[in-house]
Every structure is written in structure tokens, then in C-alpha cells.
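This report refers to the structure that appears directly beneath it.
Missing here: one protein chain of the complex. Every other protein chain is in place.
Let's look at chain A:
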């Protein structure tokens, strides 16, 4: 790292891609990165690695990147820690960004610590809020710790770049505009086969259900109020539509309607997704303890005095078999619905 901090300029976003597709969190990083860059008065740039990535570079520009640094090589086709660390570290040392944002994905959280360790700078994990100090223009990074019981705001005063991984699903997405113009700059890739010590043999896609409850951003959970095992099929349709997973209360598990691996609560799994929809769950204290730190809780129950309503952001007294199918259906028409409302 260069000790002269004034040499470091601009906000960089790591444009993570998998199998030729930009990872969704990148759009959020570009949305957030734009705000940060405007507040400091610098450029928003992206760094994109892969094989045949030109099309993706243009996509990143359409989301607001003014410059895209591109490393195009056969050796970068799959993500490997060694190759990506080397190329990005070389670029950081040469071009010197002041801020670097990566998605807190399984790739970002593998790569970012390795880069920060090599360039000798600080890294803040899994941030949920970023802001620029109006006085010194440095970044303040806020993140949850102690299982979400406490929030910490972290600074990186004397090292550059200031690096963060950012939790997916939290920041505002950038708006696409294909008329935007930007510069695509090719990086000189100094990489050989010998630099890459891990070999990716195969990438296996599995079904959504494989994702554990703890990692899920969206959980649709069912309880005794479902009345029958088939109710979970209905929840599963909604979960698929939202890209979430299905959870359950202990009562529903005990009734034999769903496997224990889906159980939320003190004897099951503690979760804190962005969205938790509780369907027909009355809200035993153990269940509440396992889910009440979720960001947005929506509860649907026939009984208006159910304790679940005490922790819910939105409560609905009604029949799940009316609300859930209609919600699932209406999610197909979100754009029309929003237009109608905004009129």
C-alpha cells in the first residue's frame, strides 16, 4: 500500500459474475456506489473478470459505472481465489481506488479478505449501511455483530482502499439506462496456469431447498393454522416466486407435515432474513425468539390476539388460503400494480 493516501481515488465495485451472468448484488453495489461517489465527488468504476466479458461490461455501464476495468482471460472463466486475487491486487496497486465494494456472497467473502490481506488494508464484512463522513469524505461502514444483537460502525482511517463486503438484498438497486456511456479499459492480465493452485472440477447447481434457513434472505413459514401438510405446497409456490425457502413452526413439524430441517425457533434454527412471512403461526415464545430479528415480518393468522402479531411489522387477520394464493398470483403483476398506485 502507498502511504500517500491522496493518490487513491474513485469508488470501485467488484462486478461479480457467474457463468456469464452478473450477480444480482452487483446492481445494488452500483446503486450504493453511485451515492458514495457523488458525495465524495469522484467516479464510479467497476472491475470485471472473466472470459468474453464485453457484453457484461456494457451492462455494468448501463447501471451507472463510468469506467469498467476488464480482465478477459481463459484463466478467469471460473472464479478461483488465486487468479482473482492476483488480477485485482495488481489493478488496485496500479490504479489505486479509495473505496472498493464487493458483494458479501460466497465468492466475495472468499476473495475480499485475501485481497485486503495482500494489499495490507482494512476490510469490513457484511455491511448493511455505508455513509460518507461529510467532513473528511471517509467512509463509515455499519454492520451487525453478536448475532444481530449489536451494530458496529467501522472506519479505516489510514489504509487504502477502504474495503467492504456488502450484504445482498439491503442496498437500493441502480436503475438501468442503456443510453449511458462509459469507458471499457482492458487490464493487462499477468497470469499463468501455475498461479492458480485450486482446480474447479465441476459446478453443481442444486435446488433452492438445499439452501439452509440461516442463509436464506426470504422465509415463508407455516404453522398449525395451515391445517394440513398440503398447505406447505402452497407456501413453497410463494417461496419459489420470491426466491425464498420454506420454514415451519415446531407444531407443524410435530404434526408430521414437514421435516425438522425446516423448523425455526429455539430448538430449531435461529433466522434473521430480510423477509419472514408467518402463515398460521400463533407465535410460541420459542418460535418468536428464533425469528424476531428478521427485517420485515408479515404475519397472517385467523386469531387477532395471536402473539405473533406483537413482533410483526404487518399483521393480517384472515385466511391464509385466501391471502397466500392471491399474493403469489399478484406478484406476476407487480409492475402494473405499482403503475396503478403511482397514478
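As a working rule, a contact is a pair of C-beta atoms (placed from the backbone, for glycine too) under 8 Å apart; a residue touches a chain by one contact, two chains touch by 3 or more; residues count from 1.
One rule holds in what follows: contacts and distances are computed from a predicted model.
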For the chain that is missing from this picture, which UniProt protein name fits: "ABC transporter ATP-binding protein", "Peptidoglycan-associated lipoprotein", "Electron transfer flavoprotein small subunit" or "ATP synthase gamma chain"? "Electron transfer flavoprotein small subunit"
Of A:9, A:35, A:54 or A:173, the one touching the omitted chain in the full complex: A:173
Residue in contact with the excluded chain [from A:118, A:180 or A:237]: A:118
Of A:154, A:189 or A:255, the residue in touch with the unshown chain: A:154
Chain A residues touching the chain left out here are 78, 81-82, 85, 105-106, 109-110, 112-114, 116-118, 120-126, 140, 144-159, 169-173, 197-206, 208, 210-212, 215, 218, 242, 266, 270, 274-275, 292, 295-298, 304, 309-318, 322-323, 326-327, 330-331, 334, 337-338, 341
